[in-house]
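Every protein chain but one is kept in place in this view of the complex.
Letters A, B and C mark the chains in the order given here, with residues in each chain numbered from 1 onward.
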Amino acid sequence: MSWHVHLPALVIAVPLLGAFIAPVASMLGKVARNFWLVGVSALTALLSVLLWQQVLTSGTAIYVMGAEAFNLSLPSGMSLPIRIILEVDAFSAFMAVVGSIAAFAGALFSTNYMERFSGLDKFAALYFLLTTGMLGMVLTGDLFNFFVFLEIASVASFGLVAFWRDRPEAIEASFKYMVVSTIGAMMILIAIAFLYGRYNAVSMAAVANALRLGYAEKIALVFLIIALAMKCGTVPMHMWTPDAYTEAPAGVTCLLIAVSQASLYGLFRVCFSIYGASLGSAVVPWTIIILGVLSMFIGVSMAVVQKEIKRLMAYHSVSQIGYMLLGLGVGLLALSDPQAMADYGFTAMKGGIYHLINYTMYKGLLFLTAGALYYAAGSRNLNDLGGLARTMPYTTFMFVIAAAAIAGLPPFNGFVSKLLIYESTFAVYPILSIMALVTSVLTLASFVKVFQTAFLGPAKAKLAQVKEVPPGMLLGMSVLTIVIIGLTLFPTWSLSNLVEPAAKALVNQAGYISAVIGGGL
Amino acid sequence: MIGNLPYLVVGIIFLLGLYAVLFEKNLIKIAIGVSLIEASANLLLIVLGYRTGGSIPVFTLAGKVGKMVLPVPQALTLTAIVIGLATSALMLSLIMMLYKHYGTLDVREIRRLRG
Amino acid sequence: MWTKVFSGFGYWDVYSWIIFFFIASGLVLWIRSMGRSDYKKGTEQDEIFYGANAVPEDGSEIQVPASSAYWGFVEALKGYYEKLAEMHSGLTNDYVGYMVVVAAVLVVLVLL
Partner (left out) sequence: MYSLSVIVRTICDVFAWFLAVFGVYVIIHGHLTPGGGFQGGAVVATLFAFLLVAYGGKKFIPFYKSNLFSWFETVGLLLFIGTGLVGLGTTFFYNFLAGQGGLFGSTVPIGPNSGVLNSSGTIALMNMAVGVEVIGGLSLILYYMFKGIRLYEESGSEETGHDR
């Protein structure tokens, strides 16, 4: 038995251990703490990539916590899994890779970005807890465990959003996020209780295996969808997003993006793998599509008028979530119809999932560049910035790449995923792809505004002292830049290796169930 | 009918909590509302695991009875309670900080972030 | 309705993009070469045209601030933006309220 079978557990255990040792490492001094922060994040990213490789080569990985064997999901005489199971299919592994790369970049960025503040031992611990929560959410195969990891991630993120506790706005943002998010989490718990009461199981595969759509299941489905859509910032439940993303330190915002993607993962895991074909009517797919279109349009139109740079970007993240909801919602619409699935549904899902990784990378990078601007110029207000391209060439370069990617300018990766979404949604209703196109134009418009006001224009006397940011921050940003350029240069490779297995795993409900329940379908 | 009474109680507590969160303007009352919703979710889990006439689900203490209460929901509830405790503590701390910064507990005055 | 849409273009073809960049850079160079040849650096041709006024020393006075960008767009959609700003009221109660309302509507839709 090679150690590779323990990878699913290790991906969660390593950042957890990192969180618990972080206070000890901080006692050894600044260098030890930074080294620990970056080293553990890098190790987590490495383990995630290994896990992803393993899943691609040898199929869905099962890990049973505390059992006599790692794959003993059904102990003798049991027809249902009784232990906590980690179930990692290609989609989960893909999400883990995306999230842990974002976490690594954020950690690298934070080493320099946070150095002027106190309480960094707690920062490191909370950062790792947030990473753990995110990775746990995407790797777990157990509904209640999903809730627990969601709450770990939430509580850690409340703490991190309010990290600058001398700023009233930070506390306010954290409080609002907390109230909305806790109620959402309780809705998830109630939905889990409904499913548990019906099927006596909390394992996703077992529930999916036994599921017959009734009233309790429908209400549980609605609760899960609404709460998870809220957690990833869908209009009209998005109001906490701009607040929290703006007030969190930039490295944390980069990770919060990944956490919102983990919630999106949960949403689609519920829709595709648990409910799947038994979803019945087209109400739920259309709800997701309509929420997606609303998010795209309202998010971007709010972003155009913002004048605080991080708030503008946060509204963009609302609008980008809409693309993924649109793509995967169209996939969900086509799920019960093999012909439609082959015609446009699968393309839409590929577009949605590819947009997911693109979005995490360039949005994380954009928030990091905004953090770099804040660090160097001391202001987030676009009215106060100007002419920074002269003094901060590297940051400018990376900002341009990220902005071009988010606006979907060819040949950047954002263009590829958006093109897939346009092509497929056009087949459902042309108006959907027209809305997506308009959103893309407005996105470009608002980033032109940011670029023009912050980086171009005459140098300002107030900003004469601004220097390029320290190397740690540049390194953190360049990690994401390299990933974006890689995705840009090799879209065919990433579509066939990264995205397609994930999309196939998401569609394949029977495979997800049989990985745990065995041949007992 | 009487067996469904606990579910009714769960619903009432949930709606009370929701009312507090939706319509109360005092931060502490909002926190109480959130705690009420947590309590209702926990109560729902416990009620789901109850079997009429069941004994406690501890093997060595149960004695000679045929039925036990389901232990899994209780374990889930304990976890949810722990999480709820963390959330409540953090929420109250944030309220303290908010009061320190804004000098008020009225939610209508704590809205610097908007638009 | 179309059942299958495929632009046929693909998203990334190295050669076509390289050819495109060559053509584009050729165009740029051609346009550039059409510029006036009597331009000299360091003369008064270099100076900023700022109406008939003196050019301010500090750059911040001649820059268009971000809040003025897309003024016309916002002005044209004034009603829409007023509604949006009303939505983002900053009240915690409202934020939860939107979630509850959406959940309620969806429950009705799904159960029907």
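Here, a contact is a pair of C-beta atoms (placed from the backbone, for glycine too) under 8 Å apart; a residue touches a chain by one contact, two chains touch by 3 or more.
In this text, all values refer to a predicted model and were calculated from it rather than measured experimentally.
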Where the missing chain makes contact, among the chains that are shown: A, B
Residue, one of B:47, B:70 or B:97, that touches the chain absent here: B:97
Residues belonging to chain B that touch the chain removed from view: 56, 58-64, 78, 82, 89, 92-93, 96-97, 99-104, 109, 112
Residues of chain A (touch criterion as defined above) contacting the omitted chain: 6, 9-10, 13, 16-17, 20-21, 23-24, 63-70
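In this section, only the chains that are shown with their structure count from here on.
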Approximate Å spacing (C-alpha centroids) for the pair chain A, chain C: 25
Averaged-CA centre spacing for the pair chain C and chain B, given as whole angstrom: 46
Set of chain C residues in contact with two or more other chains: 88, 92, 96
Overlap residues in chain A, where contacts from two or more other chains coincide: 175-176, 179, 183, 242
Of chain A, residues touching chain C in the complex: 175-176, 179-180, 183-184, 187, 215, 218-219, 221-223, 225-226, 230, 236-237, 239-240, 242, 281, 283-284, 287, 298, 301-302, 304-305, 307, 340, 343-344, 381-383, 385-387, 410-411, 415-416, 419-420, 423-424, 426-429, 445, 449-450, 452-453, 457-462, 488-489, 491-492
Chain A-touching residues of chain B, taken from the complex the two chains share: 14, 18, 21, 27, 30, 34, 37-38, 40-41, 44-45, 48, 72-73, 76, 79-80, 83, 86-87, 90-91, 94-95, 97-98, 101-102, 110-113
Sites on chain C touched by chain B in the complex: 85, 88-93, 96-97, 100
